[in-house]
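Handing you this structure, nothing more for now.
All protein chains but one are shown at their positions in the complex.
Order as written gives the chain letters A and B; numbering starts at 1 within each chain.
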Amino acid sequence: MQKIVLNGIQKSYAKEPAVRHLDLIVEPGSFLTILGPSGCGKTTTLRSIAGLEEPDAGDIQLGDRTVFSRSQGIIVPPEQRNLGLIFQSYALWPHMTVERNITLALKEQKLSSGEVESRLQSALEMVQLTPYRNRYPSELSGGQQQRVAVARLIALRSQFLLMDEPLSNLDAKLRTEMRTELKRLHRELEATTVYVTHDQIEALTLSDIIVVMNGGLVMQQGTPYDIYHHPGNLFVAEFIGDPPINKFTGSFIREDGVGILQCGDHRLTLPCHVIPTRETLVATIRPENIMISEQEKDGWLKTTLDSVQPTGASTILQVKSEKSVMTLLQPGFMRMAVGDSVWVQMDMTKVNYFDPETEQNLISEG
Amino acid sequence: MNIRFSRLAATLAVGAVAISGFTALQTQAAMKPSAEMEAWLKTAKLGVYNKDENWAEVVANAKREGEVVVYTSSGRIAKLVQPFNALYPEIKLTVHDLGSVKSVEKTIREQDASIFNADIVTTGNSGQVIHGMVNKNYLVNYVPQAYRDRIPEESREPLLVRVNEAMVIFYNTEAYPSAAPIKNLWELTEAKYEGRVGMKNPMSSGSTFMGVMTLIQNHEEMAAAYQRYAGKPIKLGEGITNAGQEFWARMLANDLVIFKSGSKLAGASGKKGQKKPLIAFANMTYIARNESKGYVNKILADVDPVAKLVYPTFTAIARQAPHPNAAKLFTAYLLGSTNLSKASDIKKPYMKGTSLDLLQGLAPYYDPGSVSPRDDVPLPAGGEIWAAMKGWNVDPDFMWNEGPKMRDFWTVHSSK
Partner (left out) sequence: MALPQTDRPRLPVFSARNISYQFYRLRNRPELILGVLCLAVLGLLVLVPLFEIIHDSLTYQSYDKAYRPDAEVGGFTLFHLERVFTGPLSYALLIKPLLNSIGIGFFVTAIGVSVGAGLAWLLVRTNIHFKGTFGALIVIPYMMPSWVLALAWLSLFKNDRIGGTEGMFTSLFGVQPPDWVSYGFLPIVICLALHYYVYGYLLMSGALATVDSELEEAGAICGMNRRQRLWRITVPLLMPALGSAIVLTFIRILGTFGTPALLGLPVRFFTFSTQIYASLNARNSGDAYVLALVLIVMAITFIWINSRIIGIRKSFVTLTGKGFRQNEIGLGMWRWPATIGVSIFVVITVFMPMLILLWESLIITPGEYTFEGLTAHFWFGESDPDIAYGEPGIIHSPGILTALWNSIKLGVSAAVVNGFVGLMIGYAAVRGRGSLLSKWLEGVAFAPYIFPSIALGAIYIGMFSTPFGPIPALYGTFAILLLITVVKNLPFTSRTGIAAMLQIDKSLEETARVQGIGWFRRMVQIIIPMSTSGLISGMLLTFITTMRELSLIILLLSPTNMVLTGLIFNYNEQDMTQHSGAVTLLLVMVIIGMNLVVRVLSGGKGLSGLKSG
């Protein structure tokens, strides 16, 4: 198992920067997801690792091999990088059978036909497509096509796996199934994997490390837990989480040596290690961290129910107070009526505070 | 930087390729070695080296060379392939029937490019051939020794004439059974002949162009003929300098019908059963169609001021011909056997038997409209008419000097 290192990668297209500056280390055998909205530079990064894009600056190492270095003048073509790549569209060759799709590259490597056959069979078994080996891609469903693409990777036995939004063409149910499959594949192949997606659920469920990108820059890099609970900046906080995080902007005052944030109808007491440098402050809290009560409770805010959306195992509620709107997530299938009065209270230990200008989280990591 | 670099590289590459290709083109046009030609003339015994001809040697060399390639403006030469082969089985005759324009074009282009493919070039268009080809060493004049005394000088200097043809006027004997329709050429410019006179396109037919030029060349006679026709001197139109031009201008204004094909033109005047057949300025040799196709053309033999506009078809050996001896042999063949004389009895069909043996290269051309330059050849049936018709000959200098301007003249006046 080998690691992938990116140093100082920059890439622009016709003066529009796609990746501004990227340093990345993917530990050997780990599963790293690059997560971000369209145009954030994640696909460009992935393609640069594969050698399908040429960065303007920086270097890339696969294991102990430098495959790209602008300053040293090294550029290794994709054919020689020995990676596996799954495209969003699977890129199956429509004029070849499943068998040929999987084995074409193997034959180029001059493996013995016995070896090719055995790899083919084991790959087909692993994706459960053995009876389909003589079908053409057009005769397969979307899910089956995706599995053929996966089988290709298995047969090639690359040390590095790159995946470019491989699940986005599948319907919701299939997606969930295939997520598990991909994770299993990563483990069995013991390959260092870089996964690109805009879907945070995939990122959270699959990754060892998530790298959040926006506008060509890395916003935050960390474990799913860190990203979720300790977003380093507002962008990450808002991007991760479904339903989206609640955000309040308010003014900061000192009262009796204690910081108070006044935003709308809320009066929040800041923890002492939060030191704002401005007069305004942004506070965020995830919907599941707000408590709700149908009876009045002391110190809790009185709100009116604006919408109730049960999703089966939980319910999304929107409540309105005089000056603000909040989204809550409660377990269970709740049946309350719009217009009812409810009382809400935030779990203060789960609130994050951000500087409104720099958008950085004011709670530094321990 | 990278994008600019590749753009720059691409621009330079394209520019370099284009410019180098272009200059290469230019430099090759300037090459015209005459030292090579001198050497060839010597070995081939042509030009100034053509003395003391040993005909047996020529024939033997020709058989060794094994081939002769001919560029011709006239398709009938192709009929000689079989007979020539029968006579000289060792020599392959290849005929390229190109028409008058292309036989000149191809010869000049090839030689400019140092490709020496042709042995014999036979075509009309006096101005072009003499000034543009012989004088520029594309062609070498050659007259076989045995024929020098049989051909008058004007038909072998500066270039050997293979056959003389003429542009004459055909009319339809069904429409005009008793007498010819006109007595004076100028009558054709009258309203009653509007759209009823046809001619081949002089812009694409060298022979027809020669006919047009010959008329202009003799403009004083045309003016005199007009005087006789109208009883007063001719008034020239705007921009027109002589009566010859005036004639053509009036013909064009009188809706002269232009044809592409000479044989269709002959049919236009000669086909039986037409209500309003055309009068045609046609190549006299088409009179033979009266027999082959049942046409009823008759040659207008007696008309003021001229009945036939004569133009020669030359034959010459191409510069640095690969088979010069075979070319000499074929030249002789084209002129007809030396056994041919005025006393010979030539019977139809001309392309068979003893007639062929005697006529040889003349056989396809043995009709009243094609006349051999030899003075010892009997006339074909109906051939007496040639001598009886008043004729003008084309002047190659006039054609060369005035040709382009007259083409312009024609272009301007044929546009409506």
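To be clear about the criterion, contacts are C-beta pairs under 8 Å (C-beta built on N, C-alpha and C of every residue); 3 or more make two chains touch, one makes a residue touch a chain.
Values in this document were obtained by computation on a predicted structure and should not be read as measured data.
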Here the chain that is not shown touches A, B
Decide which residue listed in B:Leu87, B:Val101, B:Ala301 or B:Leu379 touches the omitted chain of the complex. B:Val101
So one chain is hidden, and I want to know which residue out of B:Lys42, B:Arg109 or B:Lys347 touches that hidden chain in the complete assembly. B:Arg109
Touching residue (missing chain; options A:Asp64, A:Glu108 or A:Asp298): A:Glu108
Chain not shown, touching residues in subunit B: 1-3, 5-7, 9-11, 13-14, 17-18, 21-22, 24-25, 28-29, 75, 79, 94-97, 101-102, 104-106, 109-110, 112-115, 117, 195, 198, 201, 203-204, 239, 257-261, 263-264, 267-269, 271, 274-278, 349, 351, 400-405, 407-408, 411-416
Touch list for subunit A against the chain that is not drawn: 8, 10, 20-21, 50-52, 54, 57-59, 70-75, 77-85, 87-89, 91, 93-95, 104-105, 108-109, 138, 152, 156, 217-218
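Heads up, the rule we're going with is that only the chains that are shown with their structure count from here on.
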Distance between the CA centroids of subunit A and subunit B (whole Å) is 87
